[in-house]
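Of the protein chains in this complex, one is absent; all others appear in place.
For clarity, chains are labelled A, B, C and D in written order, and residue numbers in each chain start from 1.
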Amino acid sequence: MVINQLPLQILTGLAILAFAFFWQTSLSGITRKIVARYHKRYGPKWYQEFRDIFKLMSKTGVTHGWVYDFGVMMALGGIMATVMFMPLMKFTAFPGFDNFFIYVYLFAVGMLGMAMSAVGSGNPLAGIGVMRALTQMVGYEVPFMIVVLAIINGHGTSSLSQLAAIQQQAGVLSWNLVKMPIGTVAAFICLLGMLGKKPFETFIAPAEIASGPMVEYGGKQLGMLMILHQFSIFIEVSLFMNLFLGGAANPLGFALKYMAVYVLASLISQAMGRFKIDQVIKFFYKIPIALAILQAVMVVYLGWGV
Amino acid sequence: MSKINMQLKELTENVGKSYSVLQVDYPTPNQAALDFQPGDVHAVLAYLKGQGFRQMSLLSCVDWIEDGQFQLVYLLFNWEAGLRLQVRTRIDRANPVFTTVTGIYPGAKYYERDVHEFFGVEFNGNPDSSKPLFLENWDDMPPMRKDFDPQAYSDRKYKAREYKTDFNTKAGEGQ
Amino acid sequence: MATADKEKKLKEGWEGISRFFRANSLWMLMYCTGCCAIELPQAMTSRYDMERLGMGPMATPRQADVLLVTGYLSVKTLRRVIYAYEQMSTPKYIVAFGPCTINGGIYHDAATVIKSLDQYLPIDVYIAGCMPKPEAVMNGFQDLIDMIKDKTADGWKRYRDNYDWYKQNQIESLGELRIKDEYHE
Amino acid sequence: MKEVKLFLGPQHPGMHGNSSIHMYVDGDIIKRSYLLPGMLHRGFEKSMERRTWMNNIALIPRICVPEPDPNEMVFALNAEALASVEVPERAHWIRMLVLELARLSAHLMAFGGIGGPTGLYTAMYWAQADRDSILTLFEEITGQRVYHMYITIGGVRKDLPKGIEKKILAFVDDLESRLPDYENLVLNNPSVQARTKDQIMLPAEVVWELGVTGIGMRSSTGKAYDLRKVTPYARYDKVEFDVPTATYSDAHTRLTLKYLEMYQIIRIIRQILDLMPAGKVREKALDGSALRWQVPAGQVYSAVEASRGEYGYYTVSTGGTMPYRVAVRGASFPQATLGIEKYLPGHRIDDAALWFDTMGICSPEIDR
Partner (left out) sequence: MAIRQEDFKKLIAYSSVANGGYILIGLAMGDALSVGGALMHILAHAFASAAAFLAAAAVVHRTGTTKMSELGGLIHRMPLTYLVYLIAIISMAGIPPMAGFISKWMMFQSMINNGMIFTAAAAFFGSIGSFLYVFRPLSAVFLGQLSTKHENVKEAPVLMMIPMMLLSLITLFFGVVPNIALGVINRVQTSLGLPGLALEGTKIMGSNGVLDPTLITIIFGVGFVVALILFILHPKSRKVGLMDTYTASEFIWTPELLHYAHDFYAPFERLYNKAPRTESFYRIIERKIEELGRLAGHAFFSYKPGTVVFWIAMVTVSLLWGGALWS
């Protein structure tokens, strides 16, 4: 690891971080307007998400002991580290290290941090919410991993930027979406699970457990959690984009693909109700896993996907 | 009330045969009101349930303060025939005690708790009839009795907003 | 000395900015305490759309900043409202609907309904109308936003400053604030 | 076993209205639960004894918020029965119109309200938007959006405004054209079906035991138990409509029944509008001012088919200017109190809010 390059890389990492925050928050503001049109009404201003987050930051919240604060900081730290690794359009902060497993496991740090501080707040509803979040994580991770393993096996490399480069060789035709349609469908369903969008929104189910793990958060802790939420959406959607839609060389391509994936996910979520937690697991272990295995078998043993 | 329902008429006849009906009254064409002694209310209710009055819509209590009596009213409804029956009985106001009807109509359990809380009628046989239901640590007589004055209670407990000129009229007097 | 007032100016500047954010993103506590709450879904949904003002319903007191006291308050509800109000994170505001919160309204002679809410909780905005119409509700929220912008919505400061006066009123008419009976063991 | 106490408390996103359910939960099955009502108790029956007959007309709609008109109708029916006042023909039809519109708005709210527990917020937004147009219609007819104080003893306060029929017909046609979209969005939605298909059962013997009425009864006993058919009041016998019933009552069937009933209500409204005769709307039941009016002595109970079931008043009058005693029978009282204590345990936590909604429980009715 070359020491002198490190400060420069960290700076680029922080730049990616800032870009991710502003891009994703404004995009979720625009999506709120689109979703509002879906409900036959005008939604809020596009910068409403910014106003919400900064308002929360300006409030004096409540703390339940040091675990509660430490957990939030650890979660935000983990997620920020993952965003710094993320390749963005052309430049990546740490060339060569953007390995797929880092994202999955650093993401787990975020989840652990949030789970720890949610249960640390001493509220039973938060405990139930965390239990549902973890159970759901088991649900959507396995099919997603099978599809991704197939891709890595097929292309031989697990670094995102190289994967994106491979997919861009022959333009649209070489996208994994085209070459592995079944795997992409399974991965999109798992993406809905990851984002916590409506059909799989069991862990923040307001009507049952009063917004699950977020029950005890207020003031700046909730603000930090909302930033964490924006970052995690950025990670998941750009992960999906790099793996299946061939990354993005120019900013316009990046914007269009990113928006297409995120808005499509939000619109699907508006038309669906909420499953119960064991229905979620049963659903994930029926259709997505079957698609993923089918795709994996095609790629690994028959070599079609490459 | 000329066209009183024929079914209703012969129903009151054969009820009258077996139980002493104090008074019969037909407020509306398909509704009859029968007064009974407190003793045989349960028998009448059981008999009427057999006759198709399967739903007890309401159990309520009227406080006749002048003649010192509570009047318990059981309202039954027969869905097939569309007939409504009021089974009424009077119990003493000093120590109002009555046996529960949850054996015949299980739904009456909470009506009895409601009547107990507002009138102070004891229903033995209903396990938790004396538990507080609507009012929380209530420190006065049961509120629905005629001699309870809500205006005085609320002025005593809750500070009203002082207006510069006192122009809210006294509550209208009784009849 | 110089650093002190620079510090104060900085704090003042930051206070101004955060006031702008607080005004434009008010989160409403989802608690229908009385009968005027039936007009809130109308104000939230397609026709009157509260979200344009940046308002949205939130599930728990910790996350909310506006407590809507919709209509009359029976004694039992007042205990819960006070408990929820104290759980909210400052700065917090209260909007009171209808005449029942001012002087008991149509229930002035009922035994379980309190007469005037501002003995127990600091109110920032009153909205007139027995069942205020959604236009009146939106108008009231707009007034609250303007009040926040020019610093007059400081109910929570009043509550914090004369805390014991409010507490004394509450105990005097509610008896004990936290109930401990066979239902709440 | 070690139990955790959870609350579907007064302040809970899943709770419409304001009463609190205490649940003892083990794992995620509810072991023991009971309802703690009384949050909205305003002592209505006591206040009614202290107001004259006409003053009460302004007080009673406040009892049940989503659907205030049955209160006025039942109070008027009682007084008319006691004082044997003959209501003019046109007033009957206008009363039916107002009752059906109120029923439609309550059904829309309940049908869209299923979006809360199941997470389908689009349904909630659509339903509230349509309910809003009904409220504006009410504003034109009666001058007030929710509490109309329109049906009084002896008829209706004033005649329908000019040109209201066209507006009602326009609204009704527009709503009828959009109802199939509701069906696709809510009833055929796989996730809502997963949440409501044979989930919260209501067998027939439970209905008889508790005394549940309305959609709960019609969906489990399979018979057309509708007060408008069984004891027709206010010219319901001159209007034909059929009552959807089912024998297998789970959450989904109850929702479908609400949906089908909306069609019937639209059918009734259309018939009312073209069968309505002209003429006087209010029988002057007394000479001089209404405040000194006295109703002859007597005790009478009458009930009306509200959207949630049988809604009735028991009025006792001793010939004074004020009613001696009025008892209110809330439509959802039985299933809320005894139902939650006996039949909620055994469900899971996430079904509790759904249980509360599909049983059509409206808490101001319970506390009065």
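Note that contacts are C-beta pairs under 8 Å (C-beta built on N, C-alpha and C of every residue); 3 or more make two chains touch, one makes a residue touch a chain.
On a predicted model such as this, the values are computed, not experimentally measured, just so you know.
When the full complex is examined, the chain removed from view is found to touch A, C, D. Check A:190, A:224, A:239 or A:272 against the missing chain and you find that the one touching it is A:224.
Taking the complete complex into account, A:105 is the one of A:22, A:47 or A:105 that touches the chain left out. In the complete complex, the hidden chain is touched by one of A:35, A:88 or A:128, namely A:128. Across A:138, A:260 or A:290, the residue that sits in touch with the chain not pictured is A:138. Summarising the interface, chain C meets the missing chain with residues 31, 60-62, 80-81, 83-84, 87, 89, 178-180, 184-185.
Interface with the hidden chain, as seen from chain D, comprises residues 1-5, 7-12, 15, 20, 22, 26-29, 36.
Against the chain not shown here, chain A presents residues 1, 6, 10, 13-14, 17, 57-67, 69, 72-74, 76-81, 84-85, 94, 96-97, 99-102, 105-106, 108-109, 112, 115-116, 119-125, 127-128, 130-132, 134-135, 137-138, 141-142, 145-146, 149-150, 152-153, 156-159, 210, 215-216, 219-221, 223-224, 227, 276-278, 281-282, 293, 296-297, 300-301.
As a working rule, only the chains that are shown with their structure count from here on.
For this pair, chain A with chain C, the centres built from the Cα atoms lie 36 Å apart. In terms of their C-alpha centroids, the spacing between chain B and chain C amounts to 40 Å. Shared contact sites, meaning residues of chain C that touch two or more other chains, fall at 45-47, 59, 61, 76, 109-113.
Counting partner chains per residue, chain A has residues 39-41, 206, 210-211 touching two or more of them.
Only residues 25, 27-28, 30-31, 33, 54-58, 60, 62-63, 73, 75, 77, 79, 82, 84, 86, 88, 105-107, 109-111, 118, 133-136, 143-144, 148, 150-151, 171-172, 174-175 of chain B touch chain D when the two sit together in their complex.
Here chain D touches chain B in the complex through residues 37-38, 41, 43, 45-47, 50-52, 55, 81-82, 208-211, 213, 223, 225, 230-231, 298-303, 310, 312, 314, 316, 318, 320-322, 324-325, 327, 329, 333-334, 337-338, 367, going by the rule given at the top. Residue ranges on chain C touching chain B, taken from their complex, read 75-76, 79, 102-104, 108-116, 118-119, 169, 172-173, 175-176, 179, 181-182.
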